[in-house]
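Worksheet: one structure, shown below.
Only a portion of the chains appears, each positioned as in the full assembly.
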Amino acid sequence: MAGGLTVARLADVIERRTQARLAARIIGDGARTIEGAAPIESAQSNQLAFLANRRYRTAAAATHAGAIVLSPGDRQQIFSEPPAGVTLIECAAPYAWFAFAAQELAPAPLPRAGIDAAASVDAAARIDPAAHVGPHATIEADAQVGARAQIGAGSFVGRGAQIGADARIMPGVHVHAQCVVGARCIVHSGAVIGADGFGFAPFEGAWVKIPQTGRVVIGDDVEIGANTTIDRGAMGDTVIEDGCKLDNQVQVAHNCRIGAHTVIAGCVGIAGSASIGRGCQLGGAAMIAGHLSIADGCVIGGGTLVARSITTPGHYSGVFPLMPHRDWERNAALVRHLDELRDRIRALERQLDKKGSS
Amino acid sequence: MAGGLTVARLADVIERRTQARLAARIIGDGARTIEGAAPIESAQSNQLAFLANRRYRTAAAATHAGAIVLSPGDRQQIFSEPPAGVTLIECAAPYAWFAFAAQELAPAPLPRAGIDAAASVDAAARIDPAAHVGPHATIEADAQVGARAQIGAGSFVGRGAQIGADARIMPGVHVHAQCVVGARCIVHSGAVIGADGFGFAPFEGAWVKIPQTGRVVIGDDVEIGANTTIDRGAMGDTVIEDGCKLDNQVQVAHNCRIGAHTVIAGCVGIAGSASIGRGCQLGGAAMIAGHLSIADGCVIGGGTLVARSITTPGHYSGVFPLMPHRDWERNAALVRHLDELRDRIRALERQLDKKGSS
């Protein structure tokens, strides 16, 4: 960060990075130096804030931030004239602009190239000279690690696995044999890529293991959260397409396919051979049953169990509502007897019908 | 695999492994060489497929597999005469036969015997000479590792813990002090066996830790999924009986007992001192409350919370159904007021009764 960047410089860099698809209009002092990002309520004069939700308009009007990025509409509404001491950055996608700016202000450190003396790297592994392998990491034969990729302390890259360029494998990640992690992916500590899928055939009251010979294939720009598990395919592959973001403690079973740019919140479980569309959003702790498919662009509410395919994009939910425990006891008991309630309504309807016609 | 195995040889091996309890009748070319397993739709002439679900009968009729294993009934239905180029394998349990065959075609590699130079093994640990200990693994005093067992890179085996013969402890597994893992078990990366159970006594608004002095005792032929946690007992042991299969991200709390050959899908949580019967199947993300018992042979639906003991074998469920979000908002609100709906039905019944009798 070293002294930060001026607002004008940030705007230039972002315009270039997005090939001019995200341009900003600066109102006020473009030469102001910004050193970091902060929430709108607590930002100081050397920090950048953003406004992306009208609930924070009052806070925006009173902010002490050095600069604030916001939409043209919000700008007009809040700042009829430019405020003293705050540089306004007007832009069509203020939250995205803020994200790009925050990246410029806090760039992930480039790895020290080279293999730590305490790592175990097989002679037949191919490690790019510009990659970094941390202490106590293990890299098996025929594995490949791309340019500028980082393999964190204590991580494991199995036989024949491939880690793409600029990928960041954090400490304590396991990528098993033959699995593929794309370029610029970030995989957080404790994630397990390519453990065996859960496949067994019943035989005489016991279970016979079906060898899991497929792979996990993860596209580019995917982020995998801490302690998330993605199982290798039974015969074909488990596939996570480009740009997906998976939060912590997500479970993806064998032979699933997750469409590009889908985001999956924490604690979600996806059973075997489920196919999730592109651009979906799965809320925290949603559970997806196996062998079904969900259309592109679906939003699944947190805690919802999806037990059948969804073919129409939309927002779906299914969660028992919260109540005081005593109310719950009474109402949950009635849920068990909804069929009786329905029958009593039917009986009443028939009685009244008869009376009506008599 | 080295060139594969003929169908006849596979049938022989499986008959021997099962002590003749799984015999097959070969129809067609028993000398055909099979090199791997594949799904029925994509299998090639050097691959084995299976048919175990009548939905795939059409696919079976058109398969390009070199061999297909199926039941006598399916064989008669689909192939009135032997098809050209496909060897038929008729057998009473085709899915199990397929699983055994797939194991023969893709055998788990025998470990390189010996202790990696980068492992830390206490002088007082007893490692069988035919076992393998990977790099960066730590094995504490008095731990035992059986014949041909594998301790993966970076794994931890605590003081006095026992790992059975032919067990495969994958990289990054933690087995804590005094815990026991049986013969032929497979424990996947990130699993934690024998962390402290969750036991605290309240005292003046804070919590006093109760030392967890029991063990985890895991029988033979158990598989434990990636990032699954099984806590040690508070005073007695937590017990997983022979042949159980636990998927990823399962949580088993202290002093639970899981009966033999029970299968537990991903993301299931089992609270303290619960006792699950033999041969049960717990669906993904099912949650079992503490201090209860579930009878042998129960099937619990995915996402179902079990809050009381189940004494009768059967299939149990309890999940809020999925709906479009707007429908859910309306219906979930009504769930909160089922008692009022019931009261209104009652009032109607009384009114009609009065009218009836008047």
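Going in written order, the chains are labelled A and B, and every chain counts its residues from 1.
The criterion applied here is as follows: a contact is a pair of C-beta atoms (placed from the backbone, for glycine too) under 8 Å apart; a residue touches a chain by one contact, two chains touch by 3 or more.
Being a predicted model, the structure only gives us computed values, none of them experimental.
Enquirer: Quick one: how many copies does the complete complex have, if 2 are shown in place?
Expert: If we count every copy in the full complex rather than just the 2 shown, we get 3.
The rule is simple: only the chains that are shown with their structure count from here on.
Enquirer: Where the centres are mean C-alpha positions, what is the separation of subunit A from subunit B, in Å?
Expert: Computed value for the inter-centroid distance: 27 Å.
Enquirer: Considering the complex alone, what residue numbers of subunit B touch subunit A?
Expert: Interface residues on the subunit B side: 18, 21-22, 36-39, 42, 93, 95-96, 98-100, 102-103, 105-106, 108, 116, 118, 134-136, 152-154, 170-172, 186, 188-190, 221, 223, 225-227, 243, 245, 247-249, 261, 263, 265-267, 279, 284-285, 302-303, 319-325, 328-329, 332-333, 335-339, 341-342, 345, 348-349, 352, 355-356.
Enquirer: Taking the complex as given, what residues does subunit A use to touch subunit B?
Expert: Residue list for subunit A touching subunit B: 118, 120, 136, 138, 154, 156, 158, 172, 174, 176, 190, 192, 195-196, 198, 200-211, 213, 227, 229, 231, 235-236, 249, 251, 253, 267, 269, 271, 285, 287, 289, 299, 301, 304-308, 314-321, 323, 327, 330-331, 334-335, 338, 341, 344-345, 348, 351-352, 355.
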